[in-house]
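All protein chains of the complex are present and in place, except for one that has been dropped.
For clarity, chains are labelled A and B in written order, and residue numbers in each chain start from 1.
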Amino acid sequence: MGFQGVKEGFITSRLDEMVNWARRNSLWPMPMGISCCAIEMMSFAGPRFDVSRFGSEVFRFSPRQSDLMIVAGTVTYKMAKVVRKIYDQMPDPKWVMAMGACASSGGMYRSYPVVQGIDLFVPVDMYVAGCPPRPDAVLKGLMEIQKKIARGEPPGQKVSYIDEGVSVERQGSRKAFEEV
Amino acid sequence: MKDRVLEKLSKKFKTSILAVEEFAANPKLYATDLVVTVKKSDLISICEFLCSDAELRFDSLRDLMGIDQYLPEDRYEVVYNIYSLRNNFRLFLKVKVDEHDLKVPTVVGIWPAANWLEREAYDMYGLVFEGHPDLRRIYMPEEFEYFPLRKEFPLMGIPGSLPLPKK
Partner (left out) sequence: MSLSARSQGSPDKILKALEDQDTTLTFEDALENEMVLNMGPQHPATHGVLRLLIRLDGETILGCVPDLGYLHRGYEKLAENMNYHEYITHTDRLDYLSPLANNVAYVLAVEKLCGIEAPPRAQYIRVICAELARLASHLVWMGTMAMDVGALTVLLWGFREREKIQDIWDILTGVRFTTSFTRVGGIAHDMTDEAVAATKAFIDQLPDKLEEVEKLLLRNRIFIRRCEGVGCVSREQAIAMGMTGPILRASGVDHDLRRDQPYLVYRELDFEIPVHPDGDSLARFYVRMEEMKESVRIIRQALEKLPSGPVRANDPKRVLPLKERVYSKMEELINDFMLINFGINPPAGECYHAIEGSKGELGFYIVSRGEGRPWRLKIRAPSFCNLQALPIMLKGGMVSDVVAVIGSVDPVMGEADK
């Protein structure tokens, strides 16, 4: 993330950590609120499950000023072009959270116009299950993305799942499952 | 009210009415729905009469839909859901459309609400409404080639019919 290729030394790794700390504690989401999950996302930004205490002070509706895209709702083929366009407009580094069942895998809509999961055209960092997920679950998803940034992982790879509050890291080996 | 409507309709359009149905699984609990099937050629005159008649005043078109009955003859039906605000009465008009002649006269001149409703029927079934000012697809993208609600279109769609952006 900008510092690869330079020899890992004390100063650069401290700098890396500082940059990651700044990035993860000020994730400004771009809410791609499409359907019902958008209302739960509004609750998640509302007075009760306040998200601005996690650093997401403003919901920037402009992609150029945000770094986390929360895709909340069913993505149809007609809308997929738009979602991809907005994703391309976001500056690096950017993270994508697939909120809800519809964004993760097409949800309960196994029908002709619905894309069966946004990971078919956008790299996803976090899947939050639920229909719609409770705002607490979305907060946990946000916190897991913050942990991901703290670990220094590049966005778009090493996906984590939030299912009923347990996160399972998929690393291609059974060992990860057994540890959890 | 029901009888008044039928009386007036049959007096003026005796030959156009093909069938009158009233479905009620339990008439004691629920009011019956009156469904009048009319000939396609007389649809416009009947609709004008229903809308402009001083007593009936069916001035509000609430819904317009197509039904695919999947029969060898008269495969499609178009159902008009019209409501009279003055009399609080709802009437359903039905028109049978054959598979080989998908043209239906448009009622946009009588009820402007039919504009988008007919576009939806066109998008989902392929019924062509003659005289419609702007007949194009409303839900599916313009390049889509199929008509989704026909019975032979599969639920999951036809792979490749809708483009997806690259990852």
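As a working rule, a residue touches a chain if its C-beta (ideal position, glycine included) is under 8 Å from a C-beta of that chain, and two chains touch if they have at least 3 such contacts.
Remember, it's a predicted structure, so these values are computed and weren't measured experimentally.
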Considering the whole complex, which of B:6, B:65, B:102 or B:128 touches the chain not shown? B:65
Touching the absent chain in the whole complex: find that residue among A:27, A:68, A:114 or A:149. A:114
Which is it among B:13, B:49 or B:92 that touches the chain not included here? B:92
It is residues of subunit A that touch the chain not shown, namely 32-36, 38-40, 42-43, 46-48, 61, 73-74, 76, 78-79, 82, 86, 108-109, 111-114, 131-132, 134
Note that subunit B touches the chain not displayed via residues 23-26, 29-31, 33, 35, 59-63, 65, 67-69, 79, 81, 85, 88, 90, 92, 111-113, 115-117, 120, 124, 137-141, 148-149, 153, 155
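Rule of thumb we're sticking to: only the chains that are shown with their structure count from here on.
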So the centre of each chain is just the mean of its C-alpha atoms; given that, what is the distance between subunit A and subunit B in Å? 45
In their complex, what parts of subunit B are in touch with subunit A? 139-141, 148, 153-158, 161-167
List the residues on subunit A that touch subunit B in their complex, please. 77-78, 80-81, 84, 110-113, 115, 120-123
